[in-house]
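The structure under discussion is supplied below as structure tokens; questions concerning it will follow.
The complex appears here without one of its protein chains, the remainder shown in place.
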Amino acid sequence: MDAILGQEIRVLDHGFIRVVDYMGNDDAVVQAARVSYGTGTKSVSDDRNLIRYLLRHRHTTPFEMAEIKFHVKLPIFVARQWIRHRMASVNEYSARYSVLDREFYVPTGDAIAVQSKDNRQGRSTAVSIEQAEVVERSMSESAESAYDTYLELLNEDSGSFKSNEARSGIARELARAVLPVSYYTQWYWKIDLHNLMHFLELRADRHAQYEIRRYAEELLKIVKAWVPHTYEAFVDYRAEAVSLSGPALRVLRRMLAGERIKESESGLSGREWRELAATLQLDLE
Amino acid sequence: MDAILGQEIRVLDHGFIRVVDYMGNDDAVVQAARVSYGTGTKSVSDDRNLIRYLLRHRHTTPFEMAEIKFHVKLPIFVARQWIRHRMASVNEYSARYSVLDREFYVPTGDAIAVQSKDNRQGRSTAVSIEQAEVVERSMSESAESAYDTYLELLNEDSGSFKSNEARSGIARELARAVLPVSYYTQWYWKIDLHNLMHFLELRADRHAQYEIRRYAEELLKIVKAWVPHTYEAFVDYRAEAVSLSGPALRVLRRMLAGERIKESESGLSGREWRELAATLQLDLE
Amino acid sequence: MDAILGQEIRVLDHGFIRVVDYMGNDDAVVQAARVSYGTGTKSVSDDRNLIRYLLRHRHTTPFEMAEIKFHVKLPIFVARQWIRHRMASVNEYSARYSVLDREFYVPTGDAIAVQSKDNRQGRSTAVSIEQAEVVERSMSESAESAYDTYLELLNEDSGSFKSNEARSGIARELARAVLPVSYYTQWYWKIDLHNLMHFLELRADRHAQYEIRRYAEELLKIVKAWVPHTYEAFVDYRAEAVSLSGPALRVLRRMLAGERIKESESGLSGREWRELAATLQLDLE
Partner (left out) sequence: MDAILGQEIRVLDHGFIRVVDYMGNDDAVVQAARVSYGTGTKSVSDDRNLIRYLLRHRHTTPFEMAEIKFHVKLPIFVARQWIRHRMASVNEYSARYSVLDREFYVPTGDAIAVQSKDNRQGRSTAVSIEQAEVVERSMSESAESAYDTYLELLNEDSGSFKSNEARSGIARELARAVLPVSYYTQWYWKIDLHNLMHFLELRADRHAQYEIRRYAEELLKIVKAWVPHTYEAFVDYRAEAVSLSGPALRVLRRMLAGERIKESESGLSGREWRELAATLQLDLE
């Protein structure tokens, strides 16, 4: 972990994640759990097993006892998804105080994909190389043009307003309104391990938008280096775990007892029936 | 209050605030306080005085017992300031699911002001009418142009990509990256009265950016209609109140005891000395 | 729902739950989801199915849009477990301001059980009727005796301290220190539907202490009356749902593909193997 402390880990075209500081690790989780359960945890003598037990049984409070702070540079539209996680502390670069840099995100290659038909919030297949180039150019030009207007409004590069009284530009807090959400912002972000796992469960998931998922993937690597036992348990009991509803569980039990069940007899909706088949990797009728 | 329930109150050029629902009012605050203090509140028999007492002495929990829900339409850059208030619930329109409308904020008239020299996060005097027109046109054109690119990327208005394979546009979640933060979004926002007052204390303040302050001003009118006793107490003990530091208080006491004090004898920094003079409306040396 | 508004629902020997107020219901959840997803929710046209979809896919924010407030009377040791749920508002009766009543919880009948051997935080079988009577008497007498001391310290019933200068008792905030955690306190508790479900998932669970579970069971009935679609979805996707870890899922898939698997080949720990067998109601080797 100390090997990566302070290192800028690149994400997307201009973004990064940097571990600024941290407090505690797997030991802090174990230590807190042992305070709670007193002599009650003696039976789980092994730290790794205790962590697995805690996560499996959703005893989440000990994971709040480890804390980590990141410096993150990220596009505004990613920041807007990220900030929805309220149980964290944030200090963001202020475009009221300071001028933003000419840095914006442009997707490239496979990241440029058509709208999915069946998933309203997702992407489908990548476009052709030719179309990707058109999209890239179009998005770049639009962002560049907005920045030119920004500078002009700020009057930072001189001479944009002809008359003398226009020497000084308009307020930064106003001028920034023309910048697209592809522009990079940056912040310090501090969060505890429990809430970080919740973030990762949602944002490293395939339903998350590709761009924030890229950050989540790098965060996962950091978690692995920081708290290896917790990381392993997280993969088994959260990231790769599935939830079976009460009705789905009852269908599954009948199957395992040897019964052949059709969708119409399952009591599940068509959608849930297909989800169950996919989860179990079964070719159900 | 019921007269304004459901009404769209216009804010800025295309925004609005609409009260969707609320639970409790001044009575709910009083009721909760009386549970806490049991017979201990008998001495403050009057509801208005009890509310004033609670707010004056920062007994804030009873104010959490009244709740309100708004539908708000607001520019993205305002939404980004607003969302920093974590103790609230939000459901925002998703530009991953649905296409955004061609609606963006453009400041007009006095709202267009030059950057303040002494306050790095503020505006100073308004620009001339001529310059204002230049700014408005510039911001409008930039926003319109971004929306054209957005539609083109979505391929919603057909024919923007020449070849056949470009029939379907790129994913909405990608295309929206070109839109400026002046674009309007909307959300449902639910918050309790205590946290709403905290929001208003910061966002109706003159240091808040003009655009979010406009929303705060309308929210204040709603609070006045909803919980008149709390509103009155909020104005007296929060909005119009000042905080005097320990050192400033000691200087003030000496003044009131008849002593003439110079800045150099005050123990205050130059900045704090001037702030104290402004607060007390004194012409100090 | 309006039929039970304001009604005291009895819990344990002297406790109760009373719905004081609420804001929104299933409709508020649907309404908020439709704002978020815009036209994206058209495909799920039916309210019930939308609610089931939201809960199944852990789109939890719309459930924050419904709010409910309770008046609860409960033993202090239950209150201490309850208060750990931080995302709620509370106004509790203050024993600094007012004198507590002579009301305490004493378990009866089957609630009096021996310490479980294999579950360090649970009860096992009930004691005999004879032993139960001994326990009840012992707990009652201990609580009564503490209250006598309390009154004596408060000097509320006169004459407890002989001399004249002892006329006035010691401060209420001090005297209450002698009262056991079986004594009843009361509070107003306000929470949104999402956080209430989280509370219920943990506190209506069989691992929760019996006494708080009794409150959770009554809260569940209230949720059923208040938001029937959400209640139904909660039962299917939360209360009766099970989580299968990644390793357990891989074992299950092999079983369903016809493979016979022994514990030693499963890659699961003995404990997890037994948990899986119990979940699937299989008689595994």
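Letters A, B and C mark the chains in the order given here, with residues in each chain numbered from 1 onward.
Everything below uses one rule, namely that a residue touches a chain if its C-beta (ideal position, glycine included) is under 8 Å from a C-beta of that chain, and two chains touch if they have at least 3 such contacts.
Here the structure is a predicted model, which is why all the values come from computation and not from measurement.
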Note = Note: the excluded chain touches shown chains A, B, C
Task = Quick one: say which of A:61, A:119 or A:279 touches the chain that got left out.
result = A:61
Inquiry  = Using the touch definition from the top, which of C:5, C:146 or C:282 touches the missing chain?
reply    = C:146
Query = In the full complex, which residues of subunit B touch the absent chain?
reply = 37, 40, 43, 49, 56, 58, 61, 120-121, 202, 235-237, 239-247, 249, 252-253, 255-257, 269, 272, 279-282
Remark   = Contacts from subunit C to the absent chain lie at residues 75-77, 79-80, 83-84, 86-87, 90, 94, 96-97, 105, 107, 111-116, 120-124, 127-128, 130-131, 134-135, 138-139, 142-143, 145-146, 149, 152-154, 161, 163, 165-166, 168-174, 176-182, 209
Query = Where does subunit A touch the missing chain, residue by residue?
reply = 20-24, 28, 31-33, 35-41, 61-62, 64-65, 67, 69, 71, 89-94, 97-98, 186-188, 190, 192
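Note that only the chains that are shown with their structure count from here on.
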Message = Given that subunit A and subunit C are copies and touch, would you call their interface same or different according to whether over half of its residue numbers are shared?
response = same
Key: subunit A-subunit B separation of Cα centroids, rounded to whole Å   = 28
Query = What whole-Å value do you get for the distance between subunit A and subunit C if each is reduced to the mean of its CA atoms?
reply = 32
Remark   = Check: subunit A positions touching at least 2 other chains come out as 84, 120-121
